[in-house]
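A protein chain is absent from this complex, but the other protein chains hold their places.
As written, the chains take the letters A and B, and residue 1 is the first residue of each chain.
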Amino acid sequence: MTSKNSTRLKDSLVEVKNLVVRFYTYAGIVEALEGVNLHVKPGEILGLVGETGCGKSVTSFSILQLVPSPGKIEGGEIYFNKDGKVLNLRKLDEDSIRKIRGKEIAMVFQEPRAYLNPVYTIETQIGEALLTHRMEEFLKRAIETLEKTGKGSSFERKVYERMLKKPKSRMTRIMAKFCSKKTLKEEIRKEVIDLLRNVEIADPERVAKMYPFELSGGMAQRAVIAMALSCNPIMLIADEPTTNLDVTVQAQILKLIRQLRERFKSSILYITHDLGVVAELCDRVAVMYAGRVVELADVYELFKDPLHPYTKALLESIPRPGREFKSIPGTVPNLINPPKGCRFHDRCQYEMEICRKVKPEFMEIKKNHFVACHLYGGSK
Amino acid sequence: MSSLIFVRNLKKYYPIIGGIFKRRIASVKAVDSVTLTIRRGETFGLVGESGCGKTTLGKTILRLLKPDGGNIFFGAPQEIINEIIELEKTNPKSKRLKKMREEYDLATFSGAKLLELRRRMQIVYQDPTTSLDPRMLVKDIVAEPLVAQGIAKGEEAKKLVLEILERVGLGEQHLYRFPHEFSGGQRQRIAIARALVCRPEFVVLDEPTSSVDVSVRAQLLNLFKDLQKEFDLTYLFISHDLSVVECISDRVAIMYLGKIVELAPTSKIFKSPLHPYAQALIESVPIPDPTKRKERAPLSGEVPSPVNPPAGCRFHPRCQLATDVCKKEEPPMTEIEKDHYVACFALMKR
Partner (left out) sequence: MSTKTRWERLKTEWAPRIEEWKFILRRIGESPLAIVGIAIIVFFIVIACMAPILAPPQGRDPFLMPNDEELASLTPQPVPPTTRHIFGTVISNQVAGQYDIYYGCIWGTISAFRIGIMVVAIALIIGITIGTISAYYGGILDEILMRFTDIIIAFPGLVLAMALVIAFPTLIPVDITQIILMLSAVFAIIFAAFKPERKFVLPTTIILVVALYLYLNNPIILSMNLTKLDKVLISLSLVGWPSYARLIRGEVLRVKNEDYVEAAKAAGCSDLRIITKHILPNTIYPLLIVSTLDIGSIVLTAAALSFLGIGADPNYADWGNIISMSRNWVSKPGLLVQFYHTFLIPGIFITLFVLGWNLLGDALRDVLDPMIRRR
């Protein structure tokens, strides 16, 4: 098993192994994730599918160590392959992980206007992201512009140079306060407009000056995508970004995501509950149920030959005209007292004795097709 | 099939109040002159994107909102309807018209007549978390229509409540609990029980499966079908999820910015949509089959604001087939094929 892991680590960008997350609430301990395994390869779109409460959002937050309290990550590893160096994101301290958040791994959420600050314009917010992560680059650009045009005081230029050399000294900060920094702001503004144009927002100059509540859902989502891509992240985590959008706008955003993937070569972890979107967009798919990934395969493979009973039932329950609606009997288990063994066993039509007692392991059954089920020998 | 609901030129505008004196400075034309017929016993699907007015239309038919124009007929005989239409064209101020409208036209109802209506028409909302009073027991929530309309109370009401709860798949043990103790699917069942407890004829289903999971969705849809057969119900199924509408509706109407653009039997409208917007909409739905991927997004731009809709045909700024007449006049609904209506000048020419 270990040898398989290390080869995977070499060709995957992010790998989550046996992630365990628990929430300590008044009602009890919620076993949100009990051993999630998945990996994202560079340049691919991995879809993470599952119903409400299965833990897909928690998984995505865990990768960036952003699990909201009362949740705690209590087990497993999260590996991030950064330029050949493998980092364990769980073991990083707060400063290092903050450098990764937004810069290397960026996130896009379901309701864009809930995650944009309503009292600042789009320009200000994207500008803030740029300043946080690409400050040096913009300082250099500002200095260049000053040299080329010859406008602007030499004091401004001195401030920029000082900010480059000694960014943390108190003197620098005092000088920066007195300086108008017009050129720097102008550079940032140009970049913001460029970014907005990249995500196909018409009339980006006007939109940049708008507040989030003035934007429609589709535009706000594009703005958030622009913000996420502003620092050229190598991986984008998209948590149900099109669920709240109209179907025609969703089609536009999906097309945009495909184009951006082509252009920037970033990987995307795309979380959704819509199997149609998964089929349209993703290269590989991971199916989650009640806190575990139960199947992970190439998208064509998954739709043609699903192995896990839950995946099969999920595909059957998609409404098709002329056919009766097939539902999955029973309900999602309460994660405060989850069933022992396989969490799907009480709804599974292939339930066996062992399913009630032993948790099936996540194993590679066919080439690049992983399942966690006793039907395929889930126990070692 | 006889028509149960006939809606003619229905309008619902929301005023925008502004200025120092708080006057109506503009209106959101949520529903702008909609005409449609719902036949007894059928499931009529109403689709469209956000802001098109489908929920407003459903609530206006139910008279939860007061219409700003048009007629709504519920179970009225055809001769009466014809006479009213005739009188409106020839003699709009006649007393006879006023009397007939007060008798048959739901748009004019108020007070006691409206209360009577509530027994025959009901609604199931989209989000069962907010549509059930969180401080009331399930028993009281479902019994409310009975008590409010004076049909039954006390023990008798409890009996009827139990009956309907069992039909939707819940039981006696659920009576004395609060809504937050149930899952989303169960809450929606409670909402359905509440809608059906007074045995209505017509039920508006406002996106009833949008807030529940995919696996529960199928259970609810099966429930709707069974209940329709058992109680002889007529449904107005409002949804933005076209795949669900395709499976459950007999006929479908597509709305855009307060107007109906296409109305046809389900299979026809999904296999061969005629209106450009209908085509784009149906084309945009992602198909759960990776071998059938589409690379293009059929429609660009955004839906314009309903405060200032484009002149003429509402869709013309985004339409490939737009011509001059489309920019000036609104296209009427024409029957292109049997039972297949479209509102589009470009198609009329053919």
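One rule holds for everything that comes next: contacts are C-beta pairs under 8 Å (C-beta built on N, C-alpha and C of every residue); 3 or more make two chains touch, one makes a residue touch a chain.
Remember, predicted model here, so these are calculated numbers, not experimental data.
Put simply, the missing chain touches B once the whole complex is considered.
Between the chain not shown and the residues B:Ile25, B:Leu115, B:Ala311 or B:Met348, the one that touches is B:Leu115.
Checked against the full complex, the one of B:Gln78, B:Asn91, B:Thr130 or B:Thr291 touching the unshown chain is B:Thr130.
Touching the missing chain, out of B:Glu83, B:Glu144 or B:Asp250, is residue B:Glu144.
Within the whole complex, the absent chain has one touching residue among B:Tyr14, B:Phe178 or B:Phe231, and that is B:Phe178. In the full complex, subunit B touches the omitted chain through residues 62, 64, 115, 118-119, 122-123, 125, 127, 130-137, 144-145, 148-149, 159, 162, 176-178, 180, 191, 194.
Criterion: only the chains that are shown with their structure count from here on.
Averaged C-alpha coordinates put the centre of subunit A at 37 Å from the centre of subunit B. Note for the complex: subunit B touches subunit A at residues 49-50, 183-185, 213-219, 221-222, 225, 240, 242-244, 246-248, 266-267, 270, 280-281, 284-303. Listed in rising order, the residues of subunit A touching subunit B in the complex are 51-52, 202, 216-219, 246-252, 254-255, 258, 273-281, 299-300, 303, 313-315, 317-328, 331-332.
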